[in-house]
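Provided herewith is a single structure, encoded as structure tokens, for subsequent inquiry.
Excluded from the complex is one protein chain; the other protein chains are retained at their positions.
Entry: subunit A
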Amino acid sequence: MIASLIRRDTLRGLRAAGLPVMFFLIAATLFPFAVGPDARVLTKAGGGMLWLAALLAALLPIERLVAPDIEAGVFDQFAARGIADEALAAAKIAAHWLSFGPTLMLAALPGAALLGLDESTLGKLEAGLAIGTPALAALGLTVAALTAGLRGGGALAGLVLLPLAIPLLIFGAGALDPDGAQALKLLASTALLLTFGAPFAAGAALRSHRD
């Protein structure tokens, strides 16, 4: 049952994956216009800027993650079949990541080229995104479950998610420094905590919508 839900949500997410990827690439394109064409500045700040763009791009699909399924009675159908809300939340986190994480990592390749990042920085950026994007997906799903059905839920989701994602941004961007190994470890531990804790918080939020 869970595999079916992951497959359905991943396919649905991939159909809409163009928007976050385009947002990510446009943000990368606009950055040199904002700070100027100085290659040293772009190389130094570009990695962090791509992390910020990834964070903002991950926000875009949030409104569609949970609210439409609650409205359509999808979670009721799963619950009547005895599936735990935590398992549903974990499946939706996995599907959300599959639909935006790898595509964002691919989009980081032209993004890094646009900003003139060297190979070493690009490698660290990709490693950081591979570790950090599951946590972004977990945070996104949890916030989507918490804010589903609320008036202005999309805007509220952004206000709730962005502060919670600050540690990921700090450690993700910090890992790009030449001596960023410790930051990468901290990013990994933060991501582990968020990814494995989120299904329980999101599951409780999904359950609360039925009461």
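A few comments on the model shown:
Definition applied: a contact is a pair of C-beta atoms (placed from the backbone, for glycine too) under 8 Å apart; a residue touches a chain by one contact, two chains touch by 3 or more; residues count from 1.
The rule is simple: contacts and distances are computed from a predicted model.
You can't see one chain of this complex, but its UniProt record names it "Heme ABC exporter ATP-binding protein CcmA", from the set "Heme ABC exporter ATP-binding protein CcmA", "Signal recognition particle receptor FtsY", "Amino acid adenylation domain-containing protein" or "Iron-regulated ABC transporter ATPase subunit SufC". The hidden chain makes contact, of the residues A:T29, A:Q77, A:S120 or A:Q182, with A:Q77. Touching the omitted chain from subunit A are residues 1, 4, 8, 12, 15, 71-74, 76-77, 79-82, 210-211.
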